[in-house]
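Here's the structure, in structure tokens; my notes come after.
Removed: one protein chain of the complex. Kept in place: all other protein chains.
Each chain gets a letter, A and B, in the order it is written, and its residues are counted from 1.
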Amino acid sequence: MMTSDVIIIGAGIIGNACAYYLAKKGYKVTVLEKSDIIGNGGSSRNGGGVRQSGRDPRELPLAMYGIENLWPNLSEELGYDVEYHKKGNLRLGKTEAHLKTLKKLADSASACGLDVRMIDGDEVRQINPYLSKEVIGASWCPTDGHANPLKATLAYYMAARRLGATFITGEDVKCIKKIRGKARQVITQTDTYEGDYIVLAAGMASRAIAGTVGIDIPMVQKLIEALVTEAEPKMFEQMLGTAEADFYGHQTDHGSFVIGGSTGFELYKKDNGTPMNYSDTVPCICRGIIRYIPMLKDAKIVRAWAGWSDNMKDGVPVIDTVSEVPGLVLACGFTGHGFGIAPGVGTVVSQLIAGEEPVCDISGLKYDRFYAKDIKTA
Amino acid sequence: MSELSNRSKDIGEFVPMPDDDMIVCRCEEVTKGEIRKAVHEGLWTIAEIRRYLRCGMGLCQGQTCAKLVKGIVARELKCSPALLEPATSRAPMRPTEMHVFADETEETDL
Partner (left out) sequence: MKIERFDLIIVGAGPSGLSAAIEAAKRGMKVVVFDENARPGGQLFKQIHKFFGSKEHKAKIRGFHIGEQLLQEARDAGVKVELNATVVGLYQDREVVVRMGEEVHHFKGDAVIIATGASENMVLFDGWNLPGVMGAGAAQTLMNLYGVKPGEKVLMLGSGNVGLVVSFQLLQAGCDVVALVDAAPKIGGYGVHAAKVARTGVPFYLSHTIKKVEGTDHVTGVTIAQVDNHFQFIEGTEKHFDVDTVCVAVGLSPMSQLLKMAGCEMEDNPKRGGQVPIIDDYGKTSVPGIFSAGDVSGIEEASSAMIEGRMAGVAAAEYLGFMTADEKKTELDKLSTSLESLRQGMFAPKNRGKNITETEEGIPISTNLLSKGFVADDEIERYPGVIHKAGIHPVIECTQNIPCNPCQDACNQGCISIGDNITALPISVKDSKCINCGMCVASCPGQAIFLVDEDTGDGKASITLPYEFLPLPEVGAKGKALSRKGEPVCDAEVVKVRSSKAFDNTSLLTISVPKEYAMKARFFKAE
């Protein structure tokens, strides 16, 4: 049996960031990963958005804190280039109805102190001249941006490992075991690990694991698909999204475009043991992109992929200690937008364990916020 | 669980070699030295090496370099190449233009 101060379940970017900030605080950390590969879930399959706009006010503080304080220095801090660019996010609209949707989102973010505003089609094309005339307006958040999720996820891992964190792959966690009323042991298919704290950051698998200590986290899985093109000449640096949610993405440092999108069937998909693309998704995303950026029609797609996201009932994650299970910290249910807030999440989780006041307000992300629809809560 | 599960296992220090500058992945211009170094930074699977360095992620999708990269990583880890799971196969099998993908409604005369 291996004993540590903290056991983290899940070596995605959340688990790796938690490991890094905890190791930095001097904790002895062990990270258990079910897959043989570090960062094999949503962490290496997302579109790389580091944005605040479009977020629920309950997780906005985490996003804003990260973008002000963590992302700008992350490459230096970790010692690996995570390709972070803070060049803004355009959320595009093609109809009046789109603009209405965008304005509502922008207004609620503004109310939280975020610099985001509506701009018209001409101003959109001043920022990004490649966008077609079909775009009649957008919300514009100049402090949003993007990073390379593959590199950021592995950078947190490599930096945490350098600080002495132990990572064990191929460890399938079966249950968490309480010892004298406190979460203390993590039982895997082959071994038992013991720690004063257990951080559960295992994406969809978190639900079953939390269930072993009597906690249910209401999430469902959703298949998210994305694609990457060959390298193209440098075109623009903003992150793009649309009101219609027909695509989102950006151009990477490498020159390739990483683009995600949907067909509308995301909640109703199956897999063959590994998340795989549906044959109609890439065509659907391509049609979307071409309408917004006609110049990309000849760009060659070299690869597409899919991943399961852990979608919460109300669209925001659970980041919380659990009063019924002392020692357990939950960091899951990121609903497909956890990448951009991962540095903030790692920071606050390390603070929760250290008994410090979190650097930003996470009071809206409690695990016990779910009630039947006829029960009104504050 | 395999002999490569515990990422704290000592695989020795990175030792520079005279052919570290040799390009292994032509599409993405990744060198042997970069691959060997990444292994010593803790990237012990083909998937991690690919995601970090992009080798095998270019136009040919690793058709030429996949075996070569595998051999280099295995030697660095002092393990059998068979222990290293090859990268996931992902569509499209050949690079395909967006406008071609976008056009999927016509019937063939087959």
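Rule of thumb we're sticking to: a residue touches a chain if its C-beta (ideal position, glycine included) is under 8 Å from a C-beta of that chain, and two chains touch if they have at least 3 such contacts.
Only a predicted model underlies this, so the values are computations on that prediction, with no experimental measurement involved.
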Interface residues of chain A (partner: the chain not displayed): 270-274, 276-280, 283
Where the unshown chain meets chain B, residue by residue: 19, 22-24, 26, 32, 61, 63-68, 81-82, 86, 88-94, 96, 99-101, 103-108, 110
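Everything that follows uses one rule, which is that only the chains that are shown with their structure count from here on.
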In the complex, chain B residues that touch chain A: 1-2, 4-8, 41-43, 45, 47-48, 51-52, 54, 57-59, 61, 85, 88, 90-92, 95-99, 101-104
Contact set on chain A toward chain B in their complex: 36-40, 44, 150-151, 154, 157-158, 161, 166-171, 189-190, 229-230, 254, 274, 277, 280, 282-283, 286-287, 289-290, 296-305
